[in-house]
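Quick one: this structure, given as structure tokens, is what I'll be asking you about.
Missing here is one protein chain; the remaining ones are kept as they sit in the complex.
Labels A, B and C are assigned to the chains in the order they are written; within every chain, residues are numbered from 1.
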Amino acid sequence: MGSRLRQVASLLRSNREAALGAVIVLAFAVTSLVVEAGILLNLQVVPYSPIQQNVGPLLASPSLAHPFGTDSLGRDLFSRIIYAMPNDVAVGYVVVASALAVGSVLGSFAGIYGGIADELLMRFTDVFFALPVLVLAMVIALLLGSGVTNMMIVLAIVWWPPYARLARGEALKVAHQNYIEAARLSGLKARKLIFEHVIPNISGTLLVYATLDIGTVILTYSGLAYVGLAVRYPYPDWGLMVSDYNAYVLSAPWLPLFPGLMISLGVIGFSLLGDGIKETMEKR
Amino acid sequence: MNLLRFALRRLLFAVLVLASVLTITFVLSHLIPGNVLQAWLGRSAAQFPNLAAAYAQKYHLTDSIPVQYFYYLVNMLQGNLGISPSRGFIPVGQVISETLPFTLQIVFFSFIFSLAMGLLLGILAARYYRSPADNAIRLFYLGGYSSPPYFIAVILLIVFSFYLGILPSGGAYDVSLTTPSIITGLPILDSLLEGNLAYFQSAMVHVLLPSFSLALASFGIITRVARSSLLEVMQTDYIRAARAKGLSEGAVFFRHALPNASVSLITISSLIVTFLITGTIFVESVFAYPGMGQFVVTALAGLDYPGVLATTLVFAVVIVATNFVADVLYAYVDPQIRLG
Amino acid sequence: MASLLEVSDLTVNYNSRGSQLKALNSVTLSVKSEEFLAVVGESGCGKTTLGLSIIGLLPPGSAWFSSGSIAYKGVDLASLRPKEMRNYRGSEIAMIFQEPLTSLNPLRTVGFQLVEAIKLRKSRRHKADVEAGARSRPLPGRPSMPSFGRARIPDDVAEEVEAMLSLVRIADAKDVVSRYPFELSGGMRQRAMIAMALAQQPALLIADEPTTALDVTTQAQVLKLMKEIKDKLGTTIILVTHDLAVASQVADRVIVMYAGRIVEDAGVFELFSKPLHPYTQGLLSCIPKGDRKGSELSPIPGSLPDLRFDVNACRFQPRCKYAMKVCSERVPPLFEVDEGHKVACFLHGE
Partner (left out) sequence: MRGTRWLVSYMANETPILRTVDLKKHYQRSGQTRFLSKGKKVTVKAVDGVSISIPRGKTLAIVGESGCGKTTLARTVALLTEPTSGEIHLDGAMIGVPGSDRRKAYQRMQMVFQDPDSSLDPRMRVGRIIEEPLRGLTDMSEADVETEATRSLVAVGLGEDFLDRLPRQLSGGQKQRVAIARAISTHPKLLILDEPTSALDASVQAQILRLLVELQDKFDLSYMLITHNIAVARYLSDIVAVMYAGNIVESGPTKEVTERPRHPYTMALIASAPDPDPWKRNLLSTEITGEVPSAISPPPGCKFNPRCPYAEGICSEISPPLEEVGPEHLVACHFSSKTVPK
């Protein structure tokens, strides 16, 4: 693992875009942790309570006191945006991690062993790709009910198939390598073969995809939030804020702009970082 | 004919996928908390006992699951998609036939914009690889596909509608105009066929912002794929061999590189359509465009299960149809599939 | 015979994974008209770079000429602008590559790709005629661009297409032109590639490992074909190969390369009867002849050097059993020991 960390460090030094991405990703992660810790310890880490009304004038434009302005109920937009950050970040990481775990194991087994299991997985994912993920998530969300945790579950349910597809393809490439045959000749059992040779060798590609994909999860989650499936009032959420503040597009354009901007910023961070890693990997 | 056989096989596959989708929606409708009737009619089941009874009979809701499944399929295939509580208990099929044409209009125009913009910028970025132009294009598309479509819609709304005031802020046409009669079902096309130019102009102006929002959110994927597959193709042996013939760079690019790179663009195009059709959910609500996307949002808010399930089905049909077209196109372009 | 190509003191730098290396290091050679020259060496010796340098197809950005010249019929190709170089490519100098499958565009029929080359020659000739003030002939049609699908060969070039294909001994020309590369066997593909290379009647053909991807029986056919073409059309051929045995079969003269430099340059009979460079001798003794009892192999010890580190010494010296003190102090120049036999080794000069 040490060598991997060193690789990442040298990448960040040589690729300015990737470094910028890493800074954004890190800043989001740290802020989220601080906010989460604040909630757990009952400390207020943001300037104002995100739900307290009339902390400033109504619909005030950005100022020193309220860097992102205030909304129609006089709530501080900056505090609301920071307070909402952990939702998006956590959903991104959790959903991608679960998809990565499920997809890489299923995909590797299917790719290496073929047969009926492979056929089933392929047909299942075929059908799956014909369904719009977001709409499917919405339908399942209707069943589970709204809430951030539920959205995590919903997205985790629909998110793994592309990972399984990718892992299968990569595993097939690995399967044609002679070291897999050599491992069979060494008496390795299926499970060991996959965990010792296949998954370590496809992990690079999958991790790059996952890094890029965290952004996509955040985008999709914000979509679910936008239609009101994620967070209950009065707690803030970026997607929900854009949707709620749409009404003030004319009178207070900063209201929908800032939360939207935060979503973009987060996604850009993961894209830059993922692209950077991908580029260095392909150079090899 | 190999291509024909291939197309038929893909068609059969498309039908099977749709059958699976139907099954999934059926299963989901049974997973909805409470009894099935409640699921289909929402909280209003108790309010309108007559309706509930008629509904239960039509869908055989008191029979065994396989029987229910059979009648569910029969009803769906006949276009009986249920009744929409969020739209005052009118049949969902009617809602969809009113809203789908508007959604398709947005999807069509945003696809054209997205493809044109994506291809053009992708080709430019590949030809001027690692130049300032390439970097600028990359920054542009990165911003585009990292932003939620509704956010882009809000920005466009602020700029073009409120700030510049050159495009309308919402709706699909000027309501004071006479609507065209139904020929193809698509208002823009119908008005053009009918010669109702006033309506045509108004509808075009209204469709611009929503479809452009979606195009901005999606063209990046095309640019990215076009750029990378062009760069990849330019590295191949056959490009080197074409250069060795003495072909000019332009001939190498347009005669050999571009056609080969377009193969991967076909696959990505069908993905774009999926993205666009789900994207309408967001931009239609921003622009109050009376399409299916907006209906989904109200249906979700009103716990209108039949509405949501039926729109899922319709979305799936559109996506499966696009995938089918893309598959056949792909096979047509790649001789190995066409003839193999 | 006049000299067609004079490469002198050519050095090509390569950028590979962040470090620079000299893929070619002051290479000097001359090729006579109608000569069949073989350039032999192991992987990384620079033989492919040499071929790509002559035709001006070094990968842009990662490889560049750092010194020297490539005089073709008196014109220095190394100093030409890309646009000027294009006039030589195909019409004067042609090249075929190792992998015939990947060197053919998979989406185009063989016919399309062959017609493309033939039409290119016609349009060039037309341009030359116009420039020379000749009464203008009718302009040849633009290369036809049948989108996708089996190409139909335009009538005005049909005869030529057939002639080219029969030249490379493809009997069923009508059938082959409408085929896609994936539908042909390896040998047919390489024949088609050769036909395309010869379509513009080049004076020089560079063949980069043209038979390495082929089976031995097919290799024999393709090598025979190349020899035939040289004899029939008088095309000068530079054959790049890793296989000394292949070189011995067809070449008039052989150049042996090691680590970016030429180590020996001699007529084929001279080289095989009297190899002078220890590396050439080593390579010859690496070829298994007969069984192990009768003729034990004597492999060259050690492995290929790392070109990223430039040294002022004979590159082969660490593996050489005759190594002397001077070998690690200076780079041996090419000594002409006999007429037409040059060797870069201090055993044979100074």
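Keep in mind that, in the parts below, contacts are C-beta pairs under 8 Å (C-beta built on N, C-alpha and C of every residue); 3 or more make two chains touch, one makes a residue touch a chain.
Everything quoted here is computed from the prediction, not taken from an experiment.
A.B. asks: Which of these touches the unseen chain: C:8, C:123 or C:249?
C.D. replies: C:249
A.B. asks: Hey, which of C:80, C:233 or C:284 is the one touching the hidden chain?
C.D. replies: Within the whole complex, the residue contacting the unshown chain is C:284.
A.B. asks: Identify the residues of chain C touching the omitted chain, counting contacts across the whole complex.
C.D. replies: The list for chain C reads 42-43, 185-188, 215-221, 223-224, 227, 242-246, 248-251, 268-269, 272, 282-292, 297-301, 303-304.
A.B. asks: Spell out, residue by residue, where the missing chain touches chain A.
C.D. replies: For chain A, the residues touching the absent chain are 122-123, 126, 176-179, 181-188, 197, 200-201.
Note that in this section only the chains that are shown with their structure count from here on.
A.B. asks: If you average the CA coordinates per chain, which chain's centre is most distant from that of chain B?
C.D. replies: Greatest centre separation from chain B goes to chain C.
A.B. asks: Could you put a whole-Å number on the gap between the CA centroids of chain A and chain C?
C.D. replies: Once rounded, the distance between the two centres reads 52 Å.
A.B. asks: Provide the residue numbers of chain B that touch chain C in the complex, in ascending order.
C.D. replies: Touching chain C: residues 236-238, 240-248, 251, 255-256, 259-260, 263, 332-336, 339-340 of chain B.
A.B. asks: Quick check on the complex: what are the chain C residues that touch chain B?
C.D. replies: Against chain B, chain C makes touches at 55, 57, 86-91, 94-97, 99, 102-108, 116-117, 120, 124, 143, 145, 148, 180, 182-183, 193, 196-197, 200.
A.B. asks: Quick one: which bits of chain B touch chain A in the complex? Just the residue numbers, please.
C.D. replies: Where chain B meets chain A, its residues are 13, 16-18, 20-21, 24-25, 28, 31-33, 142-143, 145-148, 150-151, 154-155, 157-158, 162, 274, 277-278, 281-282, 285-286, 296-297, 300-301, 303, 305, 308-309, 311-312, 315-316, 319-320, 323.
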